[in-house]
Structure formats: C-alpha cells, structure tokens
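Okay, so here's the structure we're looking at.
A protein chain is absent from this complex, but the other protein chains hold their places.
Residue numbering begins at 1 within each chain, and the chains themselves are lettered A and B in the order written.
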Amino acid sequence: MSHHIIQVNNLKYSYPGGRQALNGVNFQILHGESVGIVGANGAGKSTLLMHLVGVLFPDEGEIAVGEVPVIKKTLPLIRQSVGMVFQDPDDQLFMTTVYDDVAFGPRNYKLPEEEVEKRVRSALETVGILHLMDRLSYKLSGGEKRAAAIATVLAMKPDILVMDEPSSSLDPKSRRRLISLLRCFTHTKIIASHDLDMVLELCERTIIIQDGKVIIDGPTGEILANEELMEKCGLEMPLCLQGCPVCGTKKAK
Amino acid sequence: MSNMMTSLYNIRILDELAEKRTVIHNIHPLMKVLTTCLYLIVIVSFNKYELSGLLPLVFYPIIVIALADLPLVPLLKRMLIVLPLIIGIGLFNPLFDRSPMVVLPWIQLSGGWISFLAILLKGVLTILAALVLIATTGMTRIAAVLGMLRVPRIFILQLLLTYRYISVLIEEVGRTVRAYALRSRREKGVSFSDWGSLTGHLLLRTMERAQRVYHSMCCRGFAGEYHAGNTSKIRIEDILYFTGWGLYFVLVRFFNIPTAIGSLITGVVK
Partner (left out) sequence: MHMADALISPVVGGAMWAVTAGVAAYSVKKVQNDLDEQKIPLMGVMGAFVFAAQMINFSIPATGSSGHLGGGLILAILLGPYAGFLTMASILTIQALFFADGGLLALGCNIFNLGFYSCFIAYPLIYKLIMRKGYSMGRIFTGAMLAAIIGLQLGAFSVVLETLFSGKTELPFSTFILLMQPIHLAIGVVEGLVTAAVIGFVWQARPEIIEKAALGEVLGRISIKKVLAGLAIVAMITGGIFSWFASANPDGLEWSMFNTSGKEELEAPGGIHQTLTAIQEKMAFLPDYSFKNQQETNTNAVETKGTWPAVDAGTSVSGLVGGVMTLMLAGMTGFCIYMIKRRHKISDV
C-alpha cells in the first residue's frame, strides 16, 4: 500500500511584500514515511508547511494529499487528514483548559460529546498527560505544553503529522521524551527542524530547502553526514556525527 | 513591571483557588452566579443610611469563604487595592451631610458618616462577592454559565481568548519593558519618544500572533462558530443553595434583623 500520499508539484509562493518564499518546490512523500525538512532561517520551511495544511495557497503549482487537491473547497477534508503542530504551543493552545483545547477540533466536526471525550482521553493518554486534563493551559510547563499541542492534533485522528520545530525550547529531558513519543507514532510525519540530531533519529529521509527550492532529497544518514553540502546550505552536521570536541575522534553511528 | 507581575500573580492565585473541590466549588456555576447577582442587587438596593440592616449580609461571604477553604489574605489584599477608590468618593458624604443622625447617650454621628460607613461596608461586601465567585468557580465555568444564559458564542470565545492570552501577553510586554528599562536612562517608565515604537512593535507582534492563533484554529476545523461542550446538570442541592441564600437575602432586605435583636436585648436589659 505504498501509494503517494503527498504530492507537491512546482510550488511557488511569494508573500504580499513581494519576497519569493517558495520557488518551485517538488517532492512526493509516501505513506508511513517520516521526512525531515531542513534549511537555514528564512529558507521557506514554515511557508512550505503552511501550504500543506492549506493555510496559504500557492501562486503557482499544486499540492495533493491522497487524491485530494489542497484547495479552498477541500479544506475540511484536508484538515482532517493533515494535522499541524505549530512552533509555539501558545499559539496552538488557545482555550483555557487542556481538555477544551484538545476537544476544540473534534467539536468543530460536530462529533457527539461522548465521542469527543473518548478522543480527548485517548489523545492525552498517547502523549502521557491524561492527568493534566483539567489543568489551565497557561500553567503547563514547556514540555507539557508541547505534549498538549500534539494531543490537540492527535484528537483529529490525522493520517499525516506536520510539525514545525517540535523540539524548540524544550529542556533535554522533555526533548528526549518527545523524540521517543514521535518515534512510536505510525503516522506519516513531516518534521521541519533545526534540531538535526532529532531529524537523524526520527526521519529516514531528509529534504534540504534553500531559497525556496529543494537542494537535495534523500536518505537522512547520507545527507546530514555530507559536511560540504551542509556547509553550503548554511547548516552544520548533527552533533552526534561531528568529531568529539575533546579528543577529535569521529563517532560511529 | 511590578504591577504586571502582581496582576499575573493575582489571576494565577484565583485560578488555583478555583481548582479546589469543596462543597461550594461543586455547586452548579449557574446557581452561584445567580446567587451572587441577587446578593449584589440586595446590597446596593439598601438605602444609603441603612447601615444596620446591611450587617446580616456579612454572613454570606464569611460562610462561603469558610466552606470553600479560601485563604483570607489574598482576598483582603485585593480589597485594599480597590477600596481606596470607593473611600475617595464616599468620604465626601461626611463633608456634605452634617445633619445629626445617630444619637446615643455618648456619641452623635452625622448622617454623612453613617452613609459613608454604609458605602464602605457595601464596597467590602460587593468586592468580596465578586472575588468569592471567581475563586470558587473559575473562568471556564463562568463562560459555561454565559453559554447557558444564551450569551452569543462569539462573545464567549472572544472572552476566553482574551483571558487565555493575558498571561502570554503580560509576559511578552513585561519582557519588552524590562529589555527597554535595561537600556534606558534611569527615568522610570517609557519615555515619550519611544511610546509609539515600543507599544507599536508589541502591537504588531500581537497581531502576528493573532494570525497564527487563527491558523491553528483553522487547522482544527474552525469555521467561525464556537462549539462548547455539554454543561453539567443542575441538581436539587444547587437549587436549594440558591433558594436558601435567596430567601435569606430577601429576609434581610425586608427585616432589619440587627435592630430586632438589639431591641430584644435592650428590652431584656431594661
């Protein structure tokens, strides 16, 4: 069942100010893949993600999820199958309590309240914060907020998870917990991040974007280990592939 | 700067109190709101000279605070901040109304002082009533009550969003003001030349955030309508709570209990 789940063709987009953010992006992502999207600041990662969930629409080119093109008319459908985790959980947790936040999506699809509760519970259980259900969102710690934000998306039962910088501003322990959590998801995952070590751990495939174009698309291990390429794209090899700062020996992965 | 931290702290502590589970917290929020409304209406309906009649209303906050396990200090602190405004206006009463009112064998108070004391007492009671309501109910359940009262959903959603982002934005504004203070000369506050740029930048950032919040709402199927969950059912206890207090308030309103007790005692003494 290895059908094309996301198809991006010659995507072009420029912001109202005139800046060309995407300049002909092409790729396909298959069912169950997890793909890291990597690039320097301003390379166009976030803009690309916004197109995948239909927050922005391309000036040129098209996107299809499954067989469905991402256009205004299909948005309700698209948003049920593609879930997006935003970079700042404070933007995603806009309701007062964790429960209401996670229930917001299912309620918008007018599910009966029992089904909503079932989904909320199972989503919170998956991310391991069921005990925070009635907590006020603003009182959560950074790691808890991130988990809650992921739960809000899981409650929509998406096939594809799109994440923008999921590990940003997390302490090492919360980051580790997030990585193990994401690893056990069977969804198709698209992760845009500067945390290359995490990309290396989670994604078998990586796409590097620079100036709104795909520079390279291939196996993560090869790409991230290519020092010259990484340098050229304003990036740096993942720490775990770099030499040991004390003795200089290379770690074997 | 410090006032931002205080108000953040103030909201936080009331939210924490609202998470308790006591008899009062478990009363249906609608009944609590109605009781509070009735209480406030009864308080302000008292004539400006009716000091003694008001006194039995003291029972309500005392009993509710005790039953709900609320700490007194934060409530009183808040009151100390708000009361001076009321005192400021009320203090004119003794100034303008000098007709003698209470004549005891040893003391004579002008009507102005009586009405001032009544205003003061009303101030204390109304402030306590509002704080007690939020401290035992919390914003989420207040919003649910508004829903039950058929307040338009758009307003409720907007109210909840404002409430949710107060802490986020106070922190953001606080960071900006702190960064500003660290680089400005010793004067306190934001100097005139920077009013626009500092506040304007914050405003633009806020609008960007609103945009992101909107996007994240859209991604979860928001289409201009807000759907709240089911609200809990009203039990008999809840109705009893409301009617009990209601009857008491009405009784207090129509019978001056302290005068009755007092005349009973003075009668016995005689």
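Some points to look at:
Please note the rule applied: contacts are C-beta pairs under 8 Å (C-beta built on N, C-alpha and C of every residue); 3 or more make two chains touch, one makes a residue touch a chain.
Please read all numbers here as calculations on a predicted model, not as lab measurements.
Contact with the omitted chain, checked across B:Ile41, B:Ala179 or B:Leu247, is made by B:Ile41.
Only one residue in the set B:Val73, B:Ala223 or B:Ile236 touches the chain that does not appear here, and it is B:Ala223.
Please note the rule applied: only the chains that are shown with their structure count from here on.
Separating the centre of chain A from that of chain B, both taken as means of CA atoms, is a distance of 43 Å. Only residues 50, 53, 55, 75-76, 79-80, 83-84, 86, 88, 90-97, 100, 103-105, 107-110, 113, 116, 134, 136-139, 152-153, 156 of chain A touch chain B when the two sit together in their complex.
Put simply, chain B touches chain A in their complex at residues 12, 15, 19, 139-140, 143, 160-161, 163-165, 167-168, 209, 212-213, 215-223, 225, 227-230.
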